[in-house]
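What follows is chain A.
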Amino acid sequence: MIGLNSVGVLVPSLVGFAFILPLLGKLIKNVKFFHIYAALASLWAAILATYNAYLVFTAGTQVYPFGGWPPPLGIAYELDKLNALLGMVTALVMLAITIYSAWYLKDYEGVAYYYTLLLGLEVGLIGCLYTGDAFNLFVMLEVLSISAYALVGFYRSKPEAVEAAIKYGMFGAVATTLYFVGLVFIYATFGTLNMADLAFKLTFYVYYPVPNPFSGTFFGNPYVASAVALALALWAFTYKSAAFPNHFWLPDAHPEAPTPVSAALSGLVVNVGVYAIVRFLYTIFGPSAFVVQLRDAVLIALLVLGIASGLIGALMMVVQEDIKRLLAYSTISHIGLVLVGVAIGTSSTLNQNSLAYVLGLAGGIYHMVNHTLGKALLFLVSGILIALAGGSRKLDDIGGVGRRYPLVSLALFLGVFQLLGVPPFGGFFSKLLIYSAYMEAGMPYVSLMVILISAISLLGYVKLIYASVFKVGSPKVEQTTKVSLPTAIVLALGIACLVTGLATTYITSMMFDVVGSFATPQGVYDYWQSFFNTLLNLASGVMR
Partner candidate 1 sequence: MEANALDQALMVVGTVMIVWGAVSDLIGALGMLRFPNFFVRLHAATVGTIWGAFVPLIGVSLFAAGYEGLGFYRWFMAGGALVTAFLLLLLAPVGSHALARAAYRSRAAEVKPKVVDFLEEFVKKVMGGENDRA
Partner candidate 2 sequence: MRFLKVRNMDINGFLFVFMLSTIMLNLVISLYGVFARPSLIKKIIALTILSDSGNVLAIAVGFRDWPSGWSPSTPPVLNVTSPKASDVVSFARVAVDPLPQALVLTAVVIGLAVMLFLVFLTLQIYRLYGTTDVRKVAKLKG
Partner candidate 3 sequence: MIEPKLISYLFMAVAGALSLIATYLAVIEKDLVKAVIYSAIQSTAYTILFYLLMAPDIALVYIPVAVGLYPAVVFFLIKKTERFEESG
Partner candidate 4 sequence: MDENVLLNMILYALPVYLLAFLLYVVRAVKGPTIPDMVLAVDALSYDLAAFLAILAVVFKIPILIPVAIVLALWIYALDIYVAKYLESKEMGE
């Protein structure tokens, strides 16, 4: 039984690490303590998350019912291969970011608050991924968001940072509130909040309409409810993932945060938005749900939004003068690509060409992971470069710092190749998967768009590499700054990037496996089956 407990224990146990930290921050003056404390907490999370992923990949979908309540009554964490994998990646990258923070914040006050918020961010991230309950997702999104707002505004005397934080926070609060309103509609009509239960009810709605007290009214109409809920929820999730019309906050917010946090925001937080979209469109309102036309329309809209944000991000990258802002626009571009990948599952594709369906989704998920590694790496490298260049974020001032630190430059190259999609790296294979999916599905113009986006973003990356490595400038290199710890971390991340590419046959088949676990009818059925088994297991023997 200990094995199953690790699924449930991970997120709640991290909460305790965070709860006690502000008091410790008031009592303990030694900064080193906090670095070690936070690293240990992160390590604990990483170990558990890895173990959970191992558990899921060997033993199938895991359900942990909190309080021992059968799922629709209580909350359950439901891990299939998708969220187990993403959870593992998240925890590992967060570990790297936490250790990096120890270098980054070595002489800064407010370290305890910083780590509390960072732990809050980690709790929110993993909680969002693990949860099997739509309302719990709302709560976890808020945990995630509020720590993100606070971290963006962490440099409180920097006007741009505070302004970015309030812009992000104000509209983020609206987005999550609207998601809550969407949930109200869902509950009013379908009478449940558990994702697996919802998936079941939506699939079989045609045969077994769920009776609800408002049947025949505006609130009880399943089509109205689905449309409203899907629209509001997707608006919230595209806000969180910064897809095109809602991308306006990202280029302000991500660069203004402390650099490790920028890495976490750009690499991990946007993933949660995409993950939630995928969960809503493939598990809850899955391919077999009764709202087929609605779902198709939403997916096509997502495809358009994905292409738009891909293009806009790539174009805006080229004109940036600020290294972190450049990377932030690159995030928008890549999220666009991921959305293009996951938007493939319209009913026509599914019916006519299931290969394209699997390829596109696998490519999207694969690219999500690749982007996480590459983007976290690049942001962390940019932190080193900025520190070496005396604190300026301008590409001109950085001019050629990388030349004196070959290991840092190496990491930079690895990250850029990963994002750009140079052949032995993971980014290449994931883009290839998305490309071939749309070729297969008979939409070659989308494939061309993928190539176009990559081509445009090439300019931006070349600019980045040129400015930081090849340009012959006169940077004020601060020789006193010791960079061995962060260099080790970025190199480790770089090796991870390389591994995602070199082991591509293995990883691709794993991705197909992942897609099979959440997006196919069989996968949805398994998801529901494990929920139902848990229910039966817990409810049997009640009336003894």
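A quick word on the picks: all candidates are chains of the complex that A comes from, given by their letters.
We take it that contacts are C-beta pairs under 8 Å (C-beta built on N, C-alpha and C of every residue); 3 or more make two chains touch, one makes a residue touch a chain; residues count from 1.
Since this is a predicted model, take the numbers as computed values, not measurements.
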For chain A, the touching partner in this complex, picked from 1, 2, 3 or 4, is candidate 2
In the complex with candidate 2, residue positions of chain A that touch it: 135, 138-139, 142, 145-146, 149-150, 153, 156-157, 159-160, 162-163, 165-166, 169-171, 173-174, 177-178, 180-181, 183-184, 187-188, 193, 213-214, 219
